[in-house]
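Note sheet for the following structure.
Heads up, one of the protein chains got dropped from this complex, but the rest are sitting where they should.
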Amino acid sequence: MWNWATHPVSWLSFLGMLIGTVVILLLTLVVVMYSIYWQRKFIGWIQLRIGPNRVGPFGLLQTAADVFKLLIKEDIIPNKVDRVLFMIAPIIAFVPSFMALSVIPFSRTHVFTANIAVGALFYLALSAITIHGVMIGGWASNNKYALIGSMRSAAQMLSFEIPLGMSIVGVVLMAGSINLNDIIAGQQHSVWYIIPQVLGCIVFLIASTGELNRTPFDLPEAESELVAGYHTEYSGFRFAFFMLTEYVYLFAMAGLFATLFLGGWSGPWLPGWLWFAIKALIYITFQFWVQATMPRMRVDKVMPFAWKVLLPLALFNLVITAVLKAVL
Amino acid sequence: MSLSDGKTQLRTEEMILNVGPQHPSTHGVFRLVVKLDGETVVEAEPVIGYLHRGTEKIAEDLQYTQIIPYTDRLDYLAAMLNNYALCHTVEEAMEMEIPEHAEYLRVIIMEMQRIASHMLFIGAYLLDLGAMSPFLYVFISRERIVELFNEISGARLTYNFMRIGGLRFDAPNGWLQKVRDLVPQLRADLKLCQDLITGNEIFLNRVRGLGVYTTEQALAYGMSGINLRSTGFKWDLRKTKPYSIYDKFDFEIPVGQNGDCFDRYYLHMQEMEQSVRIIEQALDDIPDGPFIGKVPKFVRVPAGEYYTGIEGAKGELGFYIVSDGKDKPYRMKIRKPSFVNLQMLPELLKGQNMANVIAILGAIDIVLGEVDA
């Protein structure tokens, strides 16, 4: 298999990388656009509405119109904000989210993504950087709601990171590798890890919901309490960047979930990328479904939940996995 | 200055946060000035009056019939009940006879209105707590009631339908049958809400044991309605001081046990079920007859002071009229349940965190049109 890492960096390979990045970026934008569209449609149907239906056939261009509106909006930087931090915060939040995508194997061959040996770890490490962007944004906004929102966000993302990592370790033990590709290869030979790792899968689902700040853990943006949370003061394309970050993470997390528990691109008959797309869609739809059903958790019960319920569960799962692995 | 030496601690400051007047969860233009220590409320002060229209003063210059459209705009989610409260006070003062048919129709309409109002509470409360779907579901159910009101009165929100001595119109042909058909539908809608919300662990976790107060406290603050009943005190004017024809119906007054937000939510649910029962009974017994009694051309309340309260959707809704015998009140005072119930808020909020502020405020169920009048 041709690999970026085994070749010296030449102008040609740099160009190749650049093209690959742009292609992935465009792909991501399309995915984000249509996951937002799907969110609105799906939740709309659940709520007995019809969702977007005006822009384009079946409202398919609604999100494009929204993004376009955000892009041409006046770029408002309020007077009393910390200008520099205010401006770079969305970038700090967005860049790692996009970089995290680089390890997700979309298909059998790594055409545009990297096959690095520490894939799962790389993902976790990068996603932790986004918290800085969110915190800086909330701090620099000089707004009380934004501050509370960003503090909540930081606390929450950090505490969910640990059970999330722990639930991944179970899978890693099963496969014997942190390389996401090896994990898929492991599942190809046996069953999908969702079956032996049921507990780990549940913990992963819950912790990833918390990590993504989605209902019922959407406290940082609790619009009924905090107006809009950390991006209260943002508008125009800076706001769009925060939104983009959120949905890119949704996509990335869906990819991770599919890879870890559902066998990634592996599957009979259909091409690999299609299997991947279907599996990611399942995760994304599940998130929207939960969003349409659940109220928000109470802020003072979220942290204890992460530390006192999820973490022990994940550890328990880890122990069982280790024991089973040793016995079988 | 070091952090560790214990005596000289890092200086922290309390933060003053203005929740409202433009805030998604204050149910209108209501402002809450909270002093926060971290996310914990040290002090909260409600600021009201953004929607003040001087209804009581305006009423002094209007004939009694002309006041009715103004009462629509008090608790605009339960306009029929407000209409009735005013008409009832005037009728009591003038010792009027109301035809049976009109009374039954009024009761049916009022109970439907109570359901519509409680439905909206459920939806708005869950929206405050972050769940979106229940809001839309209850709006669909409420729409069924509002459509029927539209048919009978010609309006969807501000009905202006009750008249002194009866009603403005009789029910159109087939309307009562439509209500009869609505009853099973309402039951199904209530079941959907029960299934979706009542058992949800996240919801229970969020509202159980929140905003607790005792019966004594509630009485000291003059609370009424569900806010009072949630503490276990059985006080519903429909039973304790029966007005209209409520003594003819068989229904229960559900009471809570703990006086927390969950009890307040759950009482709304149970009361709706009781209201459905009342509607059913009233539909079975409704006699034929005129829809308005004998009313003099000019409604003149004899000189004196009169007060009657009814069980509104939010609590005791009363009109106090001082009359000097003219066709306009000399002074009118409205006992607005939302306004009275709101008074306990600062005490309840002390020591809570921001998320609970919204949950407690939502459970008190205020309508700003009524608070500010």
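As written, the chain order gives the labels A and B, with residue 1 at the start of each chain.
Note that in this section contacts are C-beta pairs under 8 Å (C-beta built on N, C-alpha and C of every residue); 3 or more make two chains touch, one makes a residue touch a chain.
Here is the rule we use: contacts and distances are computed from a predicted model.
Q: The complex has one chain missing from view, so what does its UniProt entry call it, picking from "Formate dehydrogenase iron-sulfur subunit", "NADH-quinone oxidoreductase subunit I", "ABC transporter permease" or "Putative Zn-dependent protease"?
A: From the listed options "Formate dehydrogenase iron-sulfur subunit", "NADH-quinone oxidoreductase subunit I", "ABC transporter permease" or "Putative Zn-dependent protease", the omitted chain resolves to "NADH-quinone oxidoreductase subunit I".
Q: Out of A:Leu48, A:Leu71 or A:Ile91, point to the residue that touches the absent chain in the complete complex.
A: Of the candidates A:Leu48, A:Leu71 or A:Ile91, A:Leu48 is in touch with the missing chain.
Q: For the chain not shown, which residue from B:Glu45, B:Glu151 or B:Glu216 touches it across the whole complex?
A: B:Glu151
Q: Determine which one of B:Met15, B:Leu62 or B:Val322 touches the chain that has been left out.
A: In the full complex, the listed residue that touches the missing chain is B:Leu62.
Q: For review purposes, identify every residue of chain B that touches the missing chain, sorted by number.
A: Counting only chain B, the missing chain is touched by 62-63, 65-70, 72, 133, 137, 140, 143, 150-155, 158, 160, 168-170, 172-173, 192, 195-202, 204.
Q: Would you write out the residues of chain A that touch the absent chain, in ascending order?
A: Residues of chain A in touch with the missing chain: 45-50, 289-290, 292-294.
In the analysis below, only the chains that are shown with their structure count from here on.
Q: Once bound in the complex, which stretches of chain A touch chain B?
A: 43, 46-49, 144-145, 148, 152, 215-216, 218-219, 222-227, 291-301
Q: For the complex, which residues does chain B have touching chain A?
A: Listed in rising order, the residues of chain B that touch chain A are 15, 17, 23-25, 36, 39, 126-133, 136-137, 140, 196, 200, 202-203, 205-206, 353-359.
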